[in-house]
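Here's the structure we're looking at; comments come further down.
The complex appears here minus one protein chain, its other protein chains still in place.
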Amino acid sequence: MIQMHAFYIFLIAAGLLIAAFLYVALSTRNAREINMQSAYGLRKLLFFVVLAVLVLGIGMTLGKTPYPKANELPGKVVFVVGKQFSFALSDTPITNDQDYEARTYGIPVQVPAGSLTEFRVMSFDVNHSFAVYSPDDHLLAQTQAMPGYVNRLRVRFDQPGRYYVLCLELCGMGHHRMRGVFDVN
Amino acid sequence: MTAAAADSGLWSEAELAKFRRMTLIWGITVLLLLPILALLGYFMRLYQSGAFSGMRAEWFYAVLTLHSLGMVGTWFVGSMAGVSYLLLKYTRPNLAVSKFVYVGTLLGVVLLIACTLGGLFGTGWYFLYPLPLFAQGVWAPWATFTFFAALTILGVCWTIWTLDLLRAVAQRYSLGAALGWNYLVGKPGPELPPLVLITTVSLIVSLSGFVAAVIVIALFAARALGVNVDPLLMKNLTFFFGHDLVNIIMYLGIAMVYELLPSYAGRPWRTNRTVAIAWGAVLFLVMFAFFHHLYMDFAQPTWIQKLGQICSYLLAMPAGVVSIFGTLALVFAARMKWTLSSTFFFLGILGWGIGGIAAVIDSTVEVNFHFHNTLWVPAHFHTYYLMGVVLIILGFIDHAGKELSGLEEKPALSKLTTALLLIGGYGFLFMFYWGGVNSVPRRYAIYPQEVIQGTLYARIAVGFITLLLLGILLYLWETGRRCLKALA
Partner (left out) sequence: MHKTGPQSRHRLPFRWSFRAACVAFFAFSVFIFVPVAFAQDSFGQPSQEPPNEERFVYKLTPDVPITTSSGVQNLSAIWHEKPVLLTMIFSRCARVCSPFLRSLNSAVSDAGGLGTDYRIVVLSFDPKDTLADMQRLASELGLNADPDWTFGVASPSDIRSLAAATGFWFQWDSSTQQFDHASLVVAIDRGQLVRMLAGPSVPAASLREVVQELRGKFVASYALAGQVAFRCFEYDPTSGRYSLDWGLALMLLPGTCAILATAWVFFLLPASRKKRNLI
């Protein structure tokens, strides 16, 4: 899971930093003059190491964005509207409040497992965040729901089951109870 | 520091005494705001742990708004007051401006308290358009108006303060000298203290942030008059302003460390070509890194998203290679005077680094897809705030308090304070990080079934916050006592 990988990287890097600070703090017990040239040399080395790590990080991750790619086509489209305080999902466009009400309480949209699904997400009022949680409650994918824009989120669902949608952008007093639902089968 | 300022020939003793007094007033105000705002944070974590299940969730969101804006504002004024004080050695900030800003800040704080605790205004600190106008009956129009009035007053005052400090720098240094350009071209020139360099960079950035805030408020007014405004533009402007503001607060704190830590280490920390290049790079990169707040706005052009990641990553270079390494090189095997202040400076840089690592990780688009608006976000910014710039500013207030009161600290108490702050602080932070890893959303008053583990994490965090608050109280007792004595 990507969250755990990121966490391990964080722990390792933070651990190295803490170790360096601890080492330096303890070194003050034996005060002595330091060779500035050695320090500058070490800084130069650090510069190249950090630059290499950052460039490697950029190289490995910059191509893996969640934005729709031209070389892939979804198999299904789901229309989503966020509004204070619920998400409505539908197989057909939700164009007005009546559609929104009907789809908020309607039977969950069915999404096929294994095929790429495109969520076309927008909002009727304020910013929301359409965040898809897997049946085992991990944040799988998200995009912002905004008035005036349609964000297209493409996700492939391998695991069948009921998926819940939570709102991850503060949208008012009902922010924490705002949700949507769909089924993958 | 004031001895050095007195020796600079820029001030008379009477003028210095007045400035010292104003600085102490700022310091004491920060020390008063800190426990109040910290208790508001405590309330939030308690609410999330289920302690106030009978209380309406609207209170959580109102307290969230006050806590977040209050903290950002407190540390802004704390860092500006600190930098003003330290600049006395080099130039002449205007005391009248400092007093004017103080009154304006108090007024802004009162209005903020009124609209949040009085009016239940609950949009969070970045009041993302058009949420302030969609109250759903929770807050009244007067609360919205008061909120924007508070922001306007604070913004105007803080812009004037920024311009005044820039004016003070300009009175002694040319623009090129203030930005260290002579170091870049290898020309011999005036010695530029890192404090002046970093302050100049920070002030220019904060000016751009305040202009963005003015535009945002003006466009909200346009919406109130019936003109729809583009939400994506508003989001870009809002995060440009917010990102700039929170970053320059940290940079001003770093500037204080560059200025004060050398005296504890018994070694100088001078500007050189590397330092000048680093901070010139910061001036440029920080203007574009804010795009990392909009990764999940898929309507934003993809090239802008990638630019945001590249700039966010590259910002780690001056921070890590120059400032953090510089701190370590300064302290390594030095005849270090470990006091509460110097310990806080040292640990503050560490906290800034750890928070920065978490920030760089989250500024990766692919990772942000899973971390955006989860608890990882408050985890990283609380790290480089609470365990970063807050420690630095508290270290500065302690330093100034000792200098001006003549009272020394009690080492055992200082060690206890530091231990409580470290254990309580990092324990509280770890629960945020762990929450983010486990997909718990941020800014939830109540955790639903899908993320019910958030409630448990909040309960554990409450335990650590209790330790943290004890540490803060000990600090306030000791340092507050010294500041009050110095003021008397």
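The chains carry the letters A and B, assigned in the order they are written, with residues numbered from 1 in each.
In this text, a contact is a pair of C-beta atoms (placed from the backbone, for glycine too) under 8 Å apart; a residue touches a chain by one contact, two chains touch by 3 or more.
From a predicted model like this one, the values you see are computed outputs, not experimental measurements.
Checked against the full complex, the candidates B:240, B:269 or B:447 give a single residue touching the omitted chain, namely B:240.
The missing chain, though absent from the display, is touched by one residue of B:43, B:173 or B:313; that residue is B:173.
Shown as candidates are B:229, B:349, B:365 or B:458; the residue that touches the absent chain is B:229.
For subunit A, the residues touching the chain absent from view are 68-71, 73-77, 79, 91-93, 118, 122, 147-152.
Mapped onto subunit B, the footprint of the missing chain covers residues 163, 166-167, 170-175, 177-178, 190-191, 204-205, 207-209, 211-212, 215, 219, 222, 226-230, 232-233, 236-237, 240-241, 287, 298-299.
In this text, only the chains that are shown with their structure count from here on.
For subunit A in complex with subunit B, the touching residues are 2-4, 6-7, 9-10, 13-14, 17-18, 20-21, 24-25, 27-28, 30-34, 39, 42-43, 46-47, 50-51, 54, 57-58, 61-62, 64-68, 84, 125-127, 129, 131, 133, 137-144, 146-153, 164, 166, 168-177, 179. For subunit B in complex with subunit A, the residues that touch the partner chain are 56-58, 61, 122-124, 128-131, 134-136, 138, 228, 230-232, 235, 274, 296-299, 302, 305-306, 309-310, 313-314, 316-317, 320-322, 324-325, 328-329, 331-336, 338, 346-347, 350, 353-354, 357-358, 360-361, 364-367, 369-374, 433, 436-439, 441-448, 450-451.
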